[in-house]
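Below is one structure, written out as structure tokens; comments come after it.
One protein chain is absent from this view; the other protein chains keep their places.
Going by the order they are written in, the chains are A and B; count residues from 1 in each one.
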Amino acid sequence: MFHLLDIIGTMAFAMSGALTAMHKRLDPFGVFIIAFVTAVGGGTLRDVLIGRTPVGWMLNLQYVYVIILGFFLAILFRKKFDKLRTSLFLFDTIGLGVFTLIGLEKGIMIGLHPVICVALGTMTACFGGVLRDILCNEIPTVFRREIYATICIFGGVVFFILRKWNLADDALYLVTSVVIISVRLLAVKYKWHLPAFDHK
Amino acid sequence: MFHLLDIIGTMAFAMSGALTAMHKRLDPFGVFIIAFVTAVGGGTLRDVLIGRTPVGWMLNLQYVYVIILGFFLAILFRKKFDKLRTSLFLFDTIGLGVFTLIGLEKGIMIGLHPVICVALGTMTACFGGVLRDILCNEIPTVFRREIYATICIFGGVVFFILRKWNLADDALYLVTSVVIISVRLLAVKYKWHLPAFDHK
Partner (left out) sequence: MFHLLDIIGTMAFAMSGALTAMHKRLDPFGVFIIAFVTAVGGGTLRDVLIGRTPVGWMLNLQYVYVIILGFFLAILFRKKFDKLRTSLFLFDTIGLGVFTLIGLEKGIMIGLHPVICVALGTMTACFGGVLRDILCNEIPTVFRREIYATICIFGGVVFFILRKWNLADDALYLVTSVVIISVRLLAVKYKWHLPAFDHK
């Protein structure tokens, strides 16, 4: 189940990268690379920073296959994308939840402090999108629109509070991901966002 | 003493990141991330390149706390920033000196060649600012204005010359950081800079 969600999240991130890159009129190779980087970028940064090398996707080809599939789906359905926007958004939100959990878990496994684990979870979920935007030469949207990364941090905090209550692992994962996914859906529905600073 | 300067440097770098990000009208989360990345980016790159993982700030929460403090100070005092510019510049210069020394030291500890150690020192001092500018979608100022990184290289060379003379470690650190800090102050006061190339 968890693994299936990981696959869905990876594919959704790959598709979101591919669609952004096609919008920038990159060639197919550029589109593929950006799909790839969007999907694995977060996990790669996390693995490099904690010294878990060779990084994850090098040891498990499944990710590569899923990204290739996402790439072709994005190309095939790019013109129908307006109708697909909702499902892609849903996938992306599932990816956000699952990737946060995976990041939290890796941090716990090597005994890092909860604050650092939350940072690892957020990084795993968000850094792919940051790379996508840097490569397409834009200010990363994660820094500007809606409360994307803030939700991952919130989810991570919820995770550690529940963990203190000795919740079983399965329930812990389920509740945390449901929290992240619901808050994101609510945030987008009701247009929650953080105010920008007035600098003057 | 050395440790205190490290703290001051980290906070100054965090504040410089936060102020740049607020200027770009990012939301509070974006501002925090850019403060964080500016403060730890140099050390993180250094640690990753030499294989010292998990990277430094993951094992010592002090950095996280100092950055959070710098973030709030930057927000609170952002409107009075013109008066603060001088003190921030002073902090930033101290950070430059201390971070260069820390980078040099890590390189020496694992037996790298002096040239590489100087590169590590410069990287530790400057890469946070480079990341800040990339994330804010600008050509890194380190490549364009005043002789910022060049001072770190100069400081590193002074360090190794003094080291050959068998100076005690404490004196070595003191002299090197005083050199870096003074050259920077002079460089800004007298507007020293490297000429750009005329390409035509």
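The rule is short, and it goes like this: contacts are C-beta pairs under 8 Å (C-beta built on N, C-alpha and C of every residue); 3 or more make two chains touch, one makes a residue touch a chain.
Remember, predicted model here, so these are calculated numbers, not experimental data.
Colleague: Quick one: which of A:58, A:109, A:161 or A:178 touches the chain that's been left out?
Modeller: Going through A:58, A:109, A:161 or A:178 one by one, A:58 is the residue touching the chain not shown.
Colleague: What residues on chain B make contact with the chain left out of this view?
Modeller: Given the touch definition above, chain B has residues 48-51, 110, 112-113, 115-116, 130, 134, 137-140, 142-144, 147, 149-150, 193-197, 199-200 touching the missing chain.
Colleague: Name every residue on chain A in touch with the hidden partner chain.
Modeller: 21-31, 33-34, 44, 48, 51, 53-55, 58-59, 61, 64, 75, 78-79, 134-137
We take it that only the chains that are shown with their structure count from here on.
Colleague: Suppose each chain is reduced to the average of its Cα coordinates; what separation in Å results between chain A and chain B?
Modeller: Averaging C-alpha atoms per chain gives centres 30 Å apart.
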